[in-house]
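Heads up, one of the protein chains got dropped from this complex, but the rest are sitting where they should.
Letters A and B mark the chains in the order given here, with residues in each chain numbered from 1 onward.
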Amino acid sequence: MARPCAVIGTGQTDYRKKLDLTLDGLVRWAAIEALEDAGMTFADVDAIVIGKAPDALEGVVMPELSLADALGAVGKPIHRVHTAGSVGAATAITGTTMVESGRYDRVLVVCYEKQSEGNATWALSGGKSGGQGAGGTFAPWIRSYIERSGAPEDIGWKVAVKDRRNALRNPHAHLRIQDISIEKVRDSPMLWDPLHFLESCPSSDGAAAVVLASEDVARKSPGKPAWVIAHAKRTEFGQFPGRDAVRPQAGVDCSTVLYQEAGITDPRGQIDCAEIYVPFSWYEPMWLEGLLLAPINEGWHMTDNGDTEITGSFPVNASGGVLSSNPIGASGLIRCLEAANQVRERGGDYQVDGARVALGHAYGGAAQYFAMWIVSSDLQPAYR
Amino acid sequence: MTDHSRDVAIVAVSQTPAYGAFAGPEPVLIMRCVNDLLSRTGLERHDIDFTLAGSCDYLSGAPFAFVMNIDGVGAWPPVYESHVEMDGAWALFEAWIRLQLGDIDVALVIGSGRSSPGNNREIFALQGDPYLSAPLGLDPASMAGVQARTLLDANIATEADFAAVVERSWKAAADNPNALVRRSDTADQLLNQPHYAAPLRAHDVAPVADGAAALLIVAGDRARELCERPVWIQGIEHRIESHHPGYRDLTDSPSTRTAAAKAGADGTFDVAELMVTHSHEEIIMRRALGLTDDTVVNPSGGPLGGHPVMATGLVRVIEVASRIADGSAQRGLAHASSGACLQQNLICVLQGDD
Partner (left out) sequence: MLPDVDLLLEYPYTRTTGPVLGQFLTGLRDGHLLGIRNGDEVLCPPLEYDPETAKGLDPVLVEVATEGTVTSWTWVADPTSTHPFDHPFAFALVLLDGTAHPMAHAVDAGSIDEMSTGMRVAIQFHEERTGSITDFHFVPLGRVHVRDSGDGADGAEPVTTIVQLISLNYHEPLHAHRARFAQGLLDGRFIGQRSPASGKVYVPGRGYDPLERVEMGEDDELTVADRGTVTSFTVITPIDYYCQKETKPYIRASILLDGSDSPLISVDIRNLEESDIRVGLRLQAVWRPAGERDLTGIDNRSVPLEGVIERWDPTGEPDADANKLREFTQ
């Protein structure tokens, strides 16, 4: 009964430290660009979904209310999703189900964060002193991964360099470190052993938007649609006796059901490229394993071999990824959007050659919320 | 837009009392509802395909507060779930949309909040435009006062009408074991009280409470297997209006009318539960929905009898569904609202089997 749904427009602000815009102006930048890409105006939109991380990051309670006018939502449904760091991808999935349900033909999905208004570590700390920050939470799990897998210490540095080099090709990217190098990453301050400063994501302002459409609308749209082939979400507790925080079962379950729904039997061979939520360098190999793209404890070989470079056999985060731009609430949507742009051949200077099937992934909380989608240039992709 | 293709019914509902202050964590409120729903239906946790919860981090004063709420649901083994920073009624909307896809049949919907630790008036002033409104501390109760006066000035209602809404709501709340308010003042007595946000008095503002509500929705024939009298969701839709009160006709609720039309809210209703968090809103809603005296409005007492913020809208659905499930009503309408002056409105039309 689910109808096909496609991405027919995408829009992104530049990602910067302190964009001189109101929140209205921020979301409108991305939304208007996405609508123009789709050949539409606000008037054509049936429903709007917005997503962002906690309201306390900007100190605006239920911002769908104060942004309704800015997003042309007056007289329409506007819906708000909040699932911590995975929220961008979760919001894309909510928008997709709204189209798939048959209820709406054109859904505008907008996600944003203006990190410069508040402070994410303050929010993660519940407004109290002594917060350990996201890095402090993830560092022990990363160390545990390194111990289990026997990965050499330079894997994290390699990810950090690759994503920052990719970012130099992406005009929207926040961090633009022209002389990025292994040495520079290695010599940057140690924040949370083993994570160096340059192995961590920045705090960015930014918004991203996609226009999702039914098959009829998508076929008539001016650009090439990216068909949403499958989507999945899974959640587990962040802390309980028996949990494997390095390889959370929710992520494994989510990938399994995602590939099943997509008809993918060999994800490494049948997916052409991926945008994976990697806020700290080591999460590239960890999620390559968690996404069943590499055997347990062997994900780091893909990084080490250069497989995840734009020109590699399985490009990961050709856009520069979360390591280069992190407007938290938007970051998951950006992964989904960049995956869509790859199969729409809209990757610009970071286009992956021949990308037809792409994965967008996000996670959040204590690596406990997972949201993913598979997009393709073909409504019924014939996998290799 | 096309209409929905899949019949979905509410098969079980649960709510905690509206507590003035619940002396325990929010996940316990949720857990009680979830366990109640499972025992009523005989379902196991793994029979639930999808869970969607609505809550507000700011109520408890902790960013990411919603993360802990999953403790009340159960998330091991991992579950398919999501969260809206909205009243649970919007969680119902998204869950209903999700079941339309056809691949899953059973969804759990939750709304919860603990308002008692915080200052509701100050927290929800932060819903206002962050540049032009929030710095003034312009709060929903004051905005409600402004809206109520437009009804007086337009000769649509009087302060006595506001008091009559409260009197009737409290009378109804007396029979509702989950209500917070236990008072039986007459309208005349109420009119002798001082103003709070003139022309509104303190009793015109719904008393905030701690509480949770949850329900199970199930698609098609499975709904009939799980309960004797499923309550079918005939339609559910929501609409928003301008955030800026000066750009709206505050005496009316056009978003309600549009949402109601899209939800198929035509004809008559035996019962309507309206999210009246300020007494004058009942008058606006009755007019916008064209409700006649044939419809019993807020037989639970409505939010004026107790307002478990973030669950209140979902409780409206539950109160209507309960009356259809027990056969005392055949068709009903539930309303949920968000934002100052009824900025955003959701309408859900419910019906029992003939």
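Simple rule for what comes next: a residue touches a chain if its C-beta (ideal position, glycine included) is under 8 Å from a C-beta of that chain, and two chains touch if they have at least 3 such contacts.
Model, not experiment: these values are computed from the prediction.
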Given A:36, A:69 or A:345, the correct residue touching the omitted chain is A:69
Cross-chain touch to the chain not pictured, restricted to B:139, B:281 or B:319, is B:139
Touching the hidden chain, out of A:5, A:38, A:180 or A:246, is A:246
Interface residues of chain B toward the undisplayed chain are 21, 23-25, 27-28, 31, 34-35, 45, 58, 60-62, 68, 70-72, 74-76, 116-119, 121-123, 125-126, 130-139, 142-150, 153, 194-200, 242, 244-247, 250
Residues on chain A facing the left-out chain by the touch rule are 18-25, 28, 32, 41-43, 56, 58-59, 69-72, 74, 114, 116-119, 121-122, 125-133, 136-137, 139-141, 144, 147, 189-193, 237-246
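Note that only the chains that are shown with their structure count from here on.
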So, in the complex, the side of chain B touching chain A is made of residues 1-6, 56-58, 61-64, 66-67, 70-71, 75-86, 90, 93-94, 97-98, 100-103, 123-124, 126-131, 133-134, 237-244, 247, 254-255, 258-259, 338-340, 343-344
Given the complex, residues on chain A that touch chain B span 1-2, 22-23, 46, 54-62, 64-69, 73-84, 90, 93-94, 97-98, 100-105, 123-124, 126-127, 232-238, 240, 243, 248-250, 253-254, 365-366, 368
